[in-house]
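One protein chain omitted, others in place.
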Amino acid sequence: MADASLPIGSLDLTPEALAEGTFREYLHGWVTTVDHKRLGILYVLYALFFLVVGGAEAMIIRVQLMYPDNHFVSPEVYNRMFTMHGTTMVFLMGMPLLFGFANYLVPLMIGARDMAFPRLNALSFWLTAFGGILLYYSFIGGFGLYGQGSAPDVGWFEYAPLTTRTYSQGHAVDFWALSLFVTGWGTLGAAINIITTTISMRCKGMTMMRIPLFCWLLLCTSALTLVAITPLTAAQVMLELDRYLGAHFFDTQAGGSALIWAHFFWIFGHPEVYILVLPAFGVANEIIPVFSRKPAFGYTAMVAASVGIVFISLGVWAHHMFTVGMTSAANAFFTLSTMIIAVPTGIKVFNWIATMWGGKLRFATPMLFAATFVVHFLLSGLTGIMLSASPWDWQLHNSYFVIAHFHYVLVGAIVFSMLAGIYYWFPKVTGRLMDEKLGKWHFWLFLIGFHLTFDFLHVPGILGMPRWVYTYEASRGWASWNMIASVGGFIQFLASGIFVWNLLYSGLHGAEAGPDPWDAWTLEWATSSPPPEYNFAVEPVVASRRPLWDLKHPSDTDTQYE
Amino acid sequence: MSTQEQLAPSRSEGAHGGTGVVHGDPVQTHAPAHTDSIHLPRPTAYPIIAALGFTLLVAGILTHYVISILGVCLLAYGCVGWFREVLPHEMHENITVRVQEISIASARKSVGRLPGGAESGGQRAHVGVGAFSPLVGLKGGVAGGIAMIFPALAYGLIAQHSIWYPVNLLGGAGVSGMTGFGNPTMQDLRAFHMATLGFATIIHVISCTLIGLLYGSILPLMPKHPIILGGIIAPLAWTGILFAALPTINPEMSAHISWPDFLLAQFVFGITAGWVVSRSSYYRTAKSLPFAMRLGFEGGGVGREDGEDHR
Amino acid sequence: MLHWMLKRSTFALRSARRLPVAAVLVGSLLFAASAWAENKPSPIPNMFAPVSTPAEQEFTMSMFVLGITLGILVVVGGSWAYVVAKYRSTDSSDVEPPQIYGSPQVELAWTIVPVVIVVVLFLTTARMIFSIQDHPRPKNALDITVVGHQFWWEYRYPQYGVVVANEMHVPMSTPGQVRPTFMKLQSADVWHSFWVPQLAGKVDNIPDHINDMWIDPHVPGVYVGQCGQFCGVEHAMMLIRVYVDTPDQFQRWITNQQQPGVEQPGAGQNTPQQVIRQQGGVVPTALELPANRSGAGSGASAGGGDQTGAGSAGQPMNQVVAGKQVFLQNACINCHAVQGTNANGRFGPNLTHFGSRDTLGSGIVVNNVDNLKAWIRNPSDLKEGALMPPMQLDETQLEQVSLYLTSLK
Partner (left out) sequence: MAIPVVAQHLEEPGHLPNKGKVGMICLIIGESAIFSIFVLAYLFYIGKSQWGPQPKEVLEVPILNTVCLLSSSLTIWLSERAIEHNLLMTFTAWLGVTIALGSIFLVGTGWEWYKLIYHDGLALQTNLFGTTFYSLVGLHASHVIIGLIMLITLWLFAMTGHVSGKNSERIQTLALYWHFVDAVWVVVFAVVYVIGR
């Protein structure tokens, strides 16, 4: 079987068109492309760009908080920094990154030639891109035309009535609402596309219970996106009606309600965090089995758990609002619904551990990131449980403990998992392997930096440090913790630098990867690296969850056991 | 060759909305030289134009209406162009397929097995599938739940002269606030309350089912002494935990509970449930397997008679 | 409890060699819990050092949850560490490990166990919620209406007809003499949140919604906290100081506050500590007063407040009277109220007994003549974005008005 050969792909690294074209044509090719792979790459590059931007903002935050009574930036600038940091990381980094992965991988994994709606796909990307540019334009344009205000500065959840005309003159709030309105449509388009692709574009034999778990999780994420992004869009429309046409939705002086904004935001906001984390699960679900040399443990349970998370997560939003004075029964209800999420997520964590159990773990860089993802997620989930116990949350709410909790998920789990994904699929995308040595440096530095920052940020939270403070007093006893956290931040910065270097260097000089460098099992590895425009010369037909396993072990296929 | 059957080439029936239709003859599996061309959607600038238009339309609100007007124009242009891109026929380009053989093979040729799989239901890997049934646990839970009612009620009747006493304690457990049962008097505890009866029943049913299911799945993992483990050790353990935690969970209940009698009821539950579970056939099968395999983490391979797969 | 947790954590340390994560996190939490857990007034608003029933219950809650989650961490994190250590393999032989797809019974087990844990957690939490939130209000409770304003706090004592700003006084509540304080939380503008960790968890001040909260502090002293919801530029400087007085100290304080503001000659040189003693308040023990922020001109150093502005000692009364004129003839009265004069603005803090406060600008600096001058000269020097405009007074006016205000005991 050594030369089991398939005509399902082709190795065609330099299409003539590209090789001969001028730079202008090359650029033209990228802006007019409707190819899901190119759009996926664009998404990821865009997201990485904003990771740098949002990271730079985080560094400014960390420098400012390094010492008590620091004056590195003014309070106004600080407020812009954390607002833009949060907004950027969630909307311009997190979501595009996951849609980038989805775009590139879902069609390949299900054996399709493209997304269901290739042109909509392009539209979605460009809406996201232009929306992000519009948001950042506020740094210059927000000030220039109307005097007051610049970049948005009232926190990423823009609580009313601080966002009404009375308290936020200028256009900062409008920039936030309108540019995210634009990206919102892009996101919706991408979600529709992914769902339709997974449902309607599967190759022969690819039943729903055979698609890779990654596709399942992206299906879940996209479904959640459909019902979660749209409430935000609606709320933004209301906010703009208030601000431009004098409506009173959130205008407390005319009987409007500040609380209802909070509800609307978190009806979006909580599912949003699962939108971000589910693809991270998906990436782990691909990488952990391959590097453990075992199939994912409990596929069906994983699918059920993901679907369960989607539904439960729609009913827990008010755990961000335990302190707004809901009735005790409501507090109890949201405590319960929040804690229940631990059950399906627990299934996932256990299944990952069980997948590794008894395997042959090979710790290449992708696996390093994926394996630590599991612990980080475990820990952050447990701090989440602490927050969901509402009496304790009355203390912890809006403190640095919350900051630590969600960075543990957002950085420790999501960024780690996405980095794992980048290391894992980079050879597929570029045809070249990423440098292992640099990768290990990146991993260890980032790990150390991450733990220095976010482990220690739990403590000032317990010591009563609220978030959104541009400075604090020395006597509060928060200084040393913040110092440690800042140092950790700089280490993360350094590590990210190595990563960027690794990307550039390996993209140009990395070792040839070949179609299947990791000895993996899903369809994307059955075509050349990088895949041709049409993905598969012949439409693949599959008979199990691991088509490439079947090929590699023809005498011992999965088909008999599923 | 199985390979070819499995990834057999096929002709697309246009199910992909014209985005990826394979033209030409059925592809020959062994013919790497085939030079088909594939239709892919043609690159187009209209999406980016429409996106820019929409963004400018919105940006105009923030800056100057002229920009909005420009945006609307671009948007309309983009939409019309897009429309003509797909109607009446989708524009596409032909990509010539340049086939190169890709060999998919692994250096890892053989697959390790653990022995003794045949008994685990004949599966290579789904440990317990077919043999294990949650129903057993359910049965155990129900049996245990019914059995433990008797000592509990007996305790109420004998020690407190009211069968409602234990019911009220249990029913008041999570719900002291909801049932208005804060700081109950002895009178209260002995009287009949509909609400606590309801809550007690719910709590009892749910917890017995859950623990029963747990027994059903865990006892076969430790099959040596089911009655000692399920009947004695487990109830002891959770009673201990409850004893420590109850003052926090529900101080009222912990103040009124009589622990020896409580423990007795738990033993009755544990022994009954453990006994029911240990009679199941799956339990008996599992006995002969090593622990890690019982857990389902490891092994449980099909012991295929011939050595063919162990190349 | 702590001891037990400590034992668990060292266990975690040993078993999970590759779990620096767990070790560090657990270690620092424990450190935070034990190192500062002194249940008395502290400049560190540590939620693990509660002195009032709600905070104590929340602390119990937190220990309970922490215990359970630590247990989960040890078990799950431990197995992760075990797997990662045990099954890492550099073996490049051509054998794949046995392929396992799943196992219904373990999967069932690890679905049910979390369900059971969640039920336990929920029941406990629910009881705590009800017992804190629905606590009945005893008849003799003190009522305070807490109004959040952009960057300062207003406290109204409806039972006494008193309005003060930024420094809240409440009586202590002992088993012998139970007198909890019940607060109604409101906001005059945007969303704020009242949070003094040692006394109780936070409750939000929302413009369209009145909230309740209660405390019954057992230990006298000053407790600090700060606004817990982003409310604008100076959210960071919206500090809270709660003075827990013994019952008779409280009585004396409130009686004094009920008087109209009367300037007291020569009082300008008093240190804050003296002031408090005169008022029958408690001297902050473990509490340092806030340091001067840079940006303020010269002034008192941290914690002392014992230097006063040059030449303020023994000021003749006429400076104070002149200051009163300055105050009344400027726009000050549009925003500030001094009971007993025709200043009755509501936009800014009530200044009737301004001289009796330890701090100014909602707790950001010590209240002394120098800082006050700096404040009135340009509030944004001390608190960038404060909603009080620079009043363009000349130096003599500044001196006079500052002397006047500090004399309002």
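By written order: A, B and C. Residues from 1 in each chain.
Methods note: contacts are C-beta pairs under 8 Å (C-beta built on N, C-alpha and C of every residue); 3 or more make two chains touch, one makes a residue touch a chain.
Bear in mind that the values here come from a model prediction, so they are computed numbers and not experimental data.
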Touch with the omitted chain, as defined above, among A:V73, A:I133 or A:I260: A:I260
Sole contact to the chain not displayed, among A:R62, A:R202, A:H320 or A:K428: A:R202
From A:H28, A:H71 or A:H248, residue that would touch the chain that is not displayed: A:H248
Residue ranges of chain A at the interface with the undisplayed chain: 116-117, 120, 188, 191-193, 195-197, 199-205, 207, 226-231, 233-235, 237-238, 241, 245-249, 254-257, 260, 264, 267, 541, 543-544, 550, 554-557, 559-560
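Following the convention adopted for this analysis, only the chains that are shown with their structure count from here on.
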Mean-CA-position distance for chain C and chain A (Å): 35
Chain A-chain B separation of Cα centroids, rounded to whole Å: 23
Distance from the mean Cα position of chain C to that of chain B, given in whole angstrom: 44
Sites on chain A at which at least two other chains make contact: 293, 295, 328, 354, 357-358, 553, 561
Interface hub residues of chain B, defined as touching at least two other chains: 106-109, 111, 124-126, 177-178, 296-299
Touching residues on chain C, where the partner in the complex is chain A: 19-22, 24-25, 28-29, 31-33, 36, 43-48, 55, 57-58, 61-62, 65-66, 69, 72-73, 76-77, 79-80, 83-84, 87-91, 96-103, 106-107, 110-111, 114-115, 117-118, 121-122, 124-126, 128-130, 132-134, 150, 185, 189-191, 193, 195, 197, 200-204, 206-209, 211-212, 224-236, 288, 290-291, 293-295, 302, 384-385
Chain C - residues contacting chain B, complex: 60-61, 64, 93-106, 108-109, 112-113, 115-116, 119-120, 122-124, 126-127, 129-131, 134
For the chain B and chain C complex, residues of the former touching the latter: 106-114, 124-129, 132, 134, 137, 173-178, 206-207, 210-211, 213-214, 216-218, 220-221, 245, 248-250, 295-301
